[in-house]
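A single protein chain has been removed from this complex, and every other one stays in its place.
Moving on to subunit A:
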Amino acid sequence: MKRHLNTLFVTLEGAYLRKDGAAVEIRHEGETKLRVPLHNLEGIACFGWDIGASAALMAACSEAGVAFSFHNPHGKFLAATRGFTSGNILLRREQYRRADDEACAVAIAANMLAAKLANSRQVLMRTARDHGGSSPARATALGQAADSLAVRAGLLGRATTLDSLRGIEGDAAATYFGVFPHLLVNHDPGVFITGRSRRPPLDPVNALLSFLYSLLMHDCRSALEGCGLDPQCGFLHRDRPGRPSLALDLMEEFRAFLSDRVALTLINRRQITAGDFRREESGAVLLKEDSRKEVLVAWQERKQVEITHPFLDEKVTIGLLPHLQARLLARHLRGDLDAYPAFLAK
């Protein structure tokens, strides 16, 4: 298993990355800005329109299992480099078979969504406990939403079609984002949420969440690639050319526990304030370039935190979770485990 290593984030427009021996070297305007040995890296993610890399570096990365990807400045995934498909054809074939069989797909997707709802519920309960005392209205709203997530998590286990799973999940997401304003405590009033909006994000919280979800997506996708699964073939998310549906499935377990909590910490500690966002004429709200660095640092720090993995009962870093869950999913598909034990934060 890969140790949890750092991801190198490159946000400098005009940067060029090249291989220098066993290291990656970042050049900008004729100067070397940084050198990092490749074996210290788990991934390299570039955020910008004008960032380049040498073929030798990309080849070395795919050989060493270092995920290399390009994103636009706001985190949207653009392209990734990889070698020829190796991995395990037997495993992939089984993945396709199960994805085509609705009962199998429902069994896997139901666990992923149940974990998502349980983990979202924990985030609500945590705030209700820590900050509910000062505001009975908040405590009530969060408590009710948490109860409703628990009920829906129970319903998932009885659903027999993917459509009914999606319906339950949609209602749960509406409930969760409906009380999201109550999770903002001690925040700058300029940082607010008006409901969930993605394309484009229409308020500061959504802008921040979108960016953090794109980081999570990068990790989930490379975790799946790393254990030979096809990130495009999902169980819950339908196939659509170019969409990494399985990565989207895998993300569900971690959205609240990883991305949302980083967002809430940044906002509630006022490390991110209204000044960190820019409103476009279209109404889209975007995180400013300089502010993205703050978010990346917080993301990396969160990934270093150690927890005990609930199923494996081993100490692991949070950053390793997508990799471990991808492995467990592969083990379930190969028949070693009778169910997919999705990640339950508590």
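The rule is short, and it goes like this: contacts are C-beta pairs under 8 Å (C-beta built on N, C-alpha and C of every residue); 3 or more make two chains touch, one makes a residue touch a chain; residues count from 1.
The rule we apply is simple: contacts and distances are computed from a predicted model.
Novice: One chain of this complex is missing from the view, so tell me which of "Branched-chain amino acid ABC transporter permease", "CRISPR-associated exonuclease Cas4", "Hydrogenase expression/formation protein HypE" or "3-oxoadipate--succinyl-CoA transferase" is its UniProt name.
Specialist: For the chain missing from the view, the UniProt record says "CRISPR-associated exonuclease Cas4".
Novice: For a quick check of understanding: of A:Leu91, A:Cys104, A:Leu248 or A:Ala284, which residue touches the chain that isn't displayed?
Specialist: Looking across A:Leu91, A:Cys104, A:Leu248 or A:Ala284, the contact with the absent chain belongs to A:Leu91.
Novice: Out of A:Thr11, A:Ser54 or A:Gln122, which is the one that touches the chain we can't see?
Specialist: For the chain that is not drawn, the touching residue is A:Gln122.
Novice: Would you indicate which residue among A:Gly133, A:Gly190 or A:Pro310 is in contact with the undisplayed chain?
Specialist: If we include the chain that is not displayed, A:Pro310 is the one touching it.
Novice: Touching the hidden chain in the full complex, which residues of subunit A are there? Just list them.
Specialist: Counting only subunit A, the missing chain is touched by 1-2, 86-88, 90-91, 111, 114-115, 118, 121-130, 150, 153-154, 157, 227-228, 257, 261, 305, 307, 310-314, 318, 324, 327-328, 331-332, 334, 336-342, 344-346.
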